[in-house]
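Of the protein chains in this complex, one is absent; all others appear in place.
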Amino acid sequence: MIKVGIVGGTGYTGVELLRLLSRHPDVELKAVTSRKEAGMKVSEMFPSLRGHVEIAFSTPEDAKLTECDVVFFATPHGVAMAQARELLEAGVKVIDLAADFRLKDPAEFTQWYAMEHSCTDLLAEAVYGLPEVNRAAIQKARLIGMAGCYPTSVQLGLLPLIENGLQLIETSGIIADCKSGVSGAGRKAEVGTLFAESSDNFKAYAVKGHRHSPEIMQGLSAIHGAPVQLTFVPHLTPMIRGIHSTIYARLTEAGKAADVQKLFEERFAAEPFVDVMPAGSCPETRSVRGSNTARIAVHRPGNGDLLVILVVEDNLVKGASGQSVQVMNLMFGLPEQHGLDVVPLLP
Amino acid sequence: MIKVGIVGGTGYTGVELLRLLSRHPDVELKAVTSRKEAGMKVSEMFPSLRGHVEIAFSTPEDAKLTECDVVFFATPHGVAMAQARELLEAGVKVIDLAADFRLKDPAEFTQWYAMEHSCTDLLAEAVYGLPEVNRAAIQKARLIGMAGCYPTSVQLGLLPLIENGLQLIETSGIIADCKSGVSGAGRKAEVGTLFAESSDNFKAYAVKGHRHSPEIMQGLSAIHGAPVQLTFVPHLTPMIRGIHSTIYARLTEAGKAADVQKLFEERFAAEPFVDVMPAGSCPETRSVRGSNTARIAVHRPGNGDLLVILVVEDNLVKGASGQSVQVMNLMFGLPEQHGLDVVPLLP
Amino acid sequence: MIKVGIVGGTGYTGVELLRLLSRHPDVELKAVTSRKEAGMKVSEMFPSLRGHVEIAFSTPEDAKLTECDVVFFATPHGVAMAQARELLEAGVKVIDLAADFRLKDPAEFTQWYAMEHSCTDLLAEAVYGLPEVNRAAIQKARLIGMAGCYPTSVQLGLLPLIENGLQLIETSGIIADCKSGVSGAGRKAEVGTLFAESSDNFKAYAVKGHRHSPEIMQGLSAIHGAPVQLTFVPHLTPMIRGIHSTIYARLTEAGKAADVQKLFEERFAAEPFVDVMPAGSCPETRSVRGSNTARIAVHRPGNGDLLVILVVEDNLVKGASGQSVQVMNLMFGLPEQHGLDVVPLLP
Partner (left out) sequence: MIKVGIVGGTGYTGVELLRLLSRHPDVELKAVTSRKEAGMKVSEMFPSLRGHVEIAFSTPEDAKLTECDVVFFATPHGVAMAQARELLEAGVKVIDLAADFRLKDPAEFTQWYAMEHSCTDLLAEAVYGLPEVNRAAIQKARLIGMAGCYPTSVQLGLLPLIENGLQLIETSGIIADCKSGVSGAGRKAEVGTLFAESSDNFKAYAVKGHRHSPEIMQGLSAIHGAPVQLTFVPHLTPMIRGIHSTIYARLTEAGKAADVQKLFEERFAAEPFVDVMPAGSCPETRSVRGSNTARIAVHRPGNGDLLVILVVEDNLVKGASGQSVQVMNLMFGLPEQHGLDVVPLLP
């Protein structure tokens, strides 16, 4: 049994980790920390976990995280980088669901997250947690910076078209028009995500620039082996879970000649958590609600040179906690699907 | 033109007052105060008001409220009682949408709102703002404590059965099972009313006791002229606006002999804002969305001795801001419907 | 492995059965019938099942249901009673999720469902599918009429107070004010349950009389061993899943003297799918979303003689498909929780 600790168990990625790990056959949940709620049973805050999670929140001091095999950080940005070194030195693997170990350039990190990076050496070592892209590196890693929710969906949607220098689309001028459910904003008390503010409403936000924009371009450029440029426009949608990315890319001549549907099907055939839909499909976010699957459909309207790629995922599962469990499975040599065989909840 | 000031314009009752008053033919909006947002245009915070409300928030000091004819308090509990005396002494009428002037017993106020009442003499003078019950007193009043949202719906639903000593139902053991949209909780940043917490969810709250419980019983007892006892259980419903009260009362022998449908129709025939639905109806909250109307239907399942009364209202209009405009119209001798002739928004 | 057939797999109880059974360790899914969709892969209609359910819909003729061990009917009322005899005679157990085998009195069935009962002998034999009430009978049964969604919640909420002649509450004059998500209306094309009609809206319906009313009273009377009378008022709530029943009952002198909280805790201590919440709790429907658990809280406002019982369940799981799997487990001597160990999805 893998001994697991969770730092920051009161947010949505935390409670989602608890939902998944509480049924994971190879995991023993050792500690969930929350300085503010220390002593309270986790299931008192989240009654959905009654009967499934018996432990209480503990202070970081009491949690004895160095005795764990792996620690997940489901915390605000900046927490993991302050605690990772001690854990790593104690032989504990670290999986950060926040952004501390995503952007490889510390200056870029500072620009977007408004804080200095406190351990740039670890940043250099950290592996980007997106298994479909770098499974092998994850298997050998001791420190993971999990891919963000939007970046996961956009990178999966473009992966088969650009990896390893492939030139099927123009690699600048890509557009990712993305729509997220409100849980993506986290479980923080804020006026903008109140029910009475965000229900029966739709809006774009951060059009000028969003933190996930440099992450997406860094990821795509790494996949491609050359710079990829993309405009990312996120939107807030009145639903709890789910991301729908609508990606627009211009086909090159090579791309127009290719069988893109087949390309996607073959690329993801062996992937347990990526489902390429039949040609002509429009995947719904609810078709992956609660599961670690991303579903992708590829369209070429009017048989023109514009490719429209539709990607849906559950932002809290494949976009965060579920993918981090997938990563943990890889790091510990477990079957990738352990603890993640959930059938989506529909309706 | 009536010169109007609003204290506290950043909450839902405030913006709703602005929506209604901006089109009121007899009103000139002089000031909207918000210490925190002073200087910001009101329509910058609420773009729905662009083109309708041109003024900016001002500090209480700059607002010159004593030069107004009437001041509305759309504030947290406790604000109006601190400022009412100065305004009244300057000849300004005061309409408080919060609870400062609702409960007649200062001890009861302290028990439920956890603060001392600072002007019990004004409390004694204040008139309860529920026009269908005490229109005449409102017309002569200079200080109004507006009825709460739940209390408005419950009192309207029971009024014809108990007023002036009428004994058509047993006046103890009444049950009011009420359901409110999330805007009833106000525009405060709180975890419990986040979209991701309150959407696709339903729960009761404050079952042990809710502040509106003593208000309802005080009101019903005043209407009846003798004590009325009722159990009030509020529930949170995943919608923005609307209250649906399902009221259960036992008919007396006199009540069983009465034509209750006709009683309701006649009682409210002249009321501009109470609509008695045809027998057998189930009013929907959306049928009053955005309007000052309450709709009522009366049922007697299986022709037994239990009366089931269904009342719907828009909690922000008839349950708060709209009713306060109705009260203002009465205080200034205007037609009661001025500024309130809005057709409900459906769908 | 139990060979399972499902008649009527295109509605919400059907797809929910598929979600649960596809992961049941002891089940082999043999056939899902739909005359209209025969030949179409089940996962084409419900993409959430891609990778989990591989079979296609088949006609009733092709389905070879008589070769199954058990057949579930997730059909409109009237279908199961037309096909049950043939299956039973072939040695197949039958579990009907519709109402054909709920009401013991054929005349009452005709009154509420507007059709003659075609096999009253089987009706007499059928066992009511509510395990917490009649587990032993279910274990021996070959034909089950599953409890309805509302009736499950109301009976569980009153069970400890009245079973076996217990007189802790007055057994007439009980009120069940129930609120259901829209999935309770089924997956039928109807104007009233369109998103644009039922979203941001709340209403009561069937106040005059609802089919579940006689079922609830039949069930409670059987539990009590004497007639129980109750008024049932259902309401439609803008959420997908979930029932919240708020039950009001008058305590007898014996009831007032009893420790009701303890009574509930002890009564359900051994029940795997009933969770009695700590005193003072208000269970949320989302706390059971997707799971077979019902959560109950008991209140006595003001320490008076009115008991307020709050019960939440997922109407498609404990209120329908999940409970039918629980029943199947009992009928086949399996652990009651097999295939039902799902952690609720929150948020």
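As written, the chain order gives the labels A, B and C, with residue 1 at the start of each chain.
By definition in this document, a contact is a pair of C-beta atoms (placed from the backbone, for glycine too) under 8 Å apart; a residue touches a chain by one contact, two chains touch by 3 or more.
Keep in mind the model is a prediction, meaning the values are calculated, not measured.
Only one residue from A:A137, A:A222 or A:L306 touches the chain missing from this view: A:L306. Residue in contact with the omitted chain (choice from B:T75, B:S153, B:S199 or B:T231): B:S199.
Touching the chain that is not shown, out of C:E86, C:E190 or C:E266: C:E190 (per the contact rule at the top). When the missing chain is restored to the complex, the residue among B:T10, B:T231, B:T246 or B:T293 that touches it is B:T293. On the side of chain A, the interface with the absent chain consists of residues 173, 175, 177, 179, 181, 196-197, 199-205, 207-209, 231, 233, 235, 237-242, 244, 246, 248, 250, 280, 282-286, 289, 299, 301-302, 304, 306, 308, 310, 312, 347, using the contact rule stated above. Considering the complete assembly, chain B touches the hidden chain via residues 12, 15, 19, 22-23, 46-52, 183, 187, 199-200, 240-241, 275, 277, 281, 283-284, 286-291, 293, 295, 316, 341-347. Mapped onto chain C, contacts with the missing chain fall at residues 12, 181-183, 185, 187-191, 193-200, 238-240.
Methods note: only the chains that are shown with their structure count from here on.
For the two copies, chain B and chain C, the CA superposition rotation is 180 degrees, given to the nearest 5. Inter-chain spacing, taken between the CA centroids of chain A and chain B, is 45 Å.
Chain B and chain C have CA centres that are 39 Å apart. Chain A and chain C have CA centres that are 37 Å apart. Multi-chain contact residues of chain A (touching two or more other chains) are listed as 12, 183, 187, 199-200, 240.
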